[in-house]
Each structure stands twice: as structure tokens, then as C-alpha cells.
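Read through the structure below, which is laid out as C-alpha cells, and then see the notes.
Every protein chain of the complex appears in place save one, which is left out.
The block that comes next holds chain A.
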Amino acid sequence: MSSQTQLDKEETVEEIFPGAEFAAAREAKGQDVEEVASTLNFSSSHLVAIEEGRLSDLPNRVFALGYLRAYARHLGLDEQQAVADYERFTGSTPKAGVKPLKSIGGGLEEPQRKGGGAKWVLSIVVLLGAAGAVNWWVNQRPVTADVPAVTTFNIESEPDSAASPVEVVATISTEQEKEIVSQPVEVSELASDSELNHVSAIPETVAVEPSVSSEMDVAVAPIVSSSLGGDEPAQVVNGGDSSVEAVSNTEAVAEDVVATADVQEVPVVDKPASVVEGEGHLKISFDADCWVEVRDSSGKLLVASVRGAARGVDVRGAAPMKVTLGALSSVDSLTFNNQAVELTQRGRGNILRMTLPVVE
């Protein structure tokens, strides 16, 4: 018995298909080959070939595996092990180059697509196009970041010691264009109230001669603080001559720039706190909470929210503006284009609907 076991071990070492396991299992069940063959409807020669490890005597793979599985199942052996042994000893793999599905509807690899090169070429062309577009756009933009000479005026006016600062920024740059471009700066209105009048810069290019810069009409309040940005120290000019000095200062700078570089450009100039024609500036302050709805002439909603004492309304938009106030009694003051509007006779109950400017 022990010698038989030793023999079996040697056979295993010699890598022979373990058909003996099938024979042993069959004998353990007390069945002969013919009996099993009739039960499974298999040819007994195929079963004998399996038991003797003659796998080459079996038909092709699909049948051989079918027989092995059925025989293993019948004898209570491990089907998967039998299949693995078959594959190991015959060197065949399931569908060379074709992997079986692990599960239905999932875990499948995406196909590799032909024509990947074309995709890359197309991608590169698109990227180059985008880069060209960005380059063009950058070149078309007025250059402000690379301005070599920048002059900034910060003019603060304080009528009756109450400050109403107006910031005027004039950017003068040296460029390759052979013309001086500047923007007449006009401060038409300086509000007497103490609120800040901050004017955003509106880039505009107007070609003018150097002498034109002397025509810049800068009307300032008695106290003007003018600071020349960059290397220029800040200057404080007092008294009524401030406007003249400011203008001359501007002239001087302009001429200086002309003297040093023939090519000048002033692409960005701040506009003063003026109300452009057709534009309305609405300011409302409140004592208590109030619903506010403001629409401009095109019907665009500018404000639609509850405002209160802490947060008033200060909007600009195309006039005429339509204003709806939900609680008229909460309104402290309403000014349109810096002119106070009388509200007491206009409301219906506590609700006010009106169009500004008021047409009497």
C-alpha cells in the first residue's frame, strides 16, 4: 500500500494527468466504467482515456472539458480542479486571446479605438487654434500692465472740511503708436455731502495734440490732494489755485512724457462722478425695513430685496427707472441724480410706485 502511495507521488512529480483520482473515486463508489458510461451516456473509451490520463485521445477541447466536468460531478470531485488540470496538462487556454466574461453587464474593458493618431492630430490643431486666439486677444487688449510711465492723480476735495474725494487716474504710457492719446478729465460735479464719489475707470482713447492736454478741465474743491504715482512724490495743493495747478501739473507731466517719448498712449482714464446723460443714479436711505424693487428703462431688475437702515440703495442704471417701495413710511430720503425727490404726496397708502426722473 505504501509502495503504491509512493508510486502515486512519483507520478505526480512527473506531471501526469491525475486520472487515477477519477478511477479511485469510481472504485470507492463501487461502480465500473461501463456503469458510469451508461449513466452519463458517455463512451466508455473516453472515460478510460480520462482515468489513464490519455487526454490526447479525447475529442477537442469543448467535449473533453464537458466529459471531465460531468465525470467529476458524477464522482463528487472538484470540477474546477479537473478543468485546471486539463488546461495545465494540455497547455490549452480558454479561447486563445479571448477572455471569458466575469459577469454580465459589468467589469468589461473598454475597446481600444482605431484612428487614435487622428484624434491627437485634431487635438493639437484645436489647441494651436485656441493658443492663437488667446494670443490675438492679448495683442488686441489695451496694454495697461506693461505701462512704463504711469501717472496717477488722486484728487481729494473737501468742501468745508467735509471730504468728498474724487479719484482720477490718468495712465500715460509709452507705446509704439505715434500719437498722444488722452482723455479729457472732467469733474463736473462734486457733491456737497460727505459720501464717497467713486468713479470707475472707463477706458477711452481719444487722439489729441500735446497742447490739448492743457484743455483738460479739472474742477476741484478748495483742498486738492494730488499724488503722482510711481516716482513722483505726493503733492497737496491748497486754495483756489488748485485747479490751475492741477491742470498745469497734468500739463507738465504730459509734456514731460512727450519730451521723453514721442509715442504716448493713455488708454485708461477714470471718469469723474458725473451722471451720464440717459443714466440715473438712485439713492435711498431707510429708517426701517422696506421692500425695494428698481428696474431700469429696459426693464432689467436692478434691485429687488428688503433693505433697511443698515443697507440703503445706491444704484445706477438707464433712466427712466421704475421704483417700487413696499413701506413708504420706512423711507428716510430718496435722491435721484443727487436731487431729493418728494415722496409724501406720491404714495398710495404705504406703497409707492413711481418712475424717475419725475415728469411733472
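Convention: a residue touches a chain if its C-beta (ideal position, glycine included) is under 8 Å from a C-beta of that chain, and two chains touch if they have at least 3 such contacts; residues count from 1.
Throughout what follows, contacts and distances are computed from a predicted model.
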item: Hidden chain of the complex, named as in its UniProt record, picked from "Cell shape-determining protein MreB", "Acyl-CoA dehydrogenase", "NAD(P)-binding protein" or "Electron transfer flavoprotein subunit alpha"; value: "Cell shape-determining protein MreB"
item: Option from A:Asn60, A:Gln140, A:Ser298 or A:Thr344 whose C-beta touches the chain left out; value: A:Asn60
item: Contact residue for the chain not shown (choose from A:Ala28, A:Ala84, A:Leu122 or A:Ala340); value: A:Leu122
item: Option touching the unshown chain, where A:Val33, A:Ala49 or A:Ala70 are the choices; value: A:Ala70
item: Contact footprint on chain A, counting only the chain that is left out; value: 40-43, 59-63, 65-67, 69-70, 94-95, 98-101, 104-105, 108-116, 118-119, 122
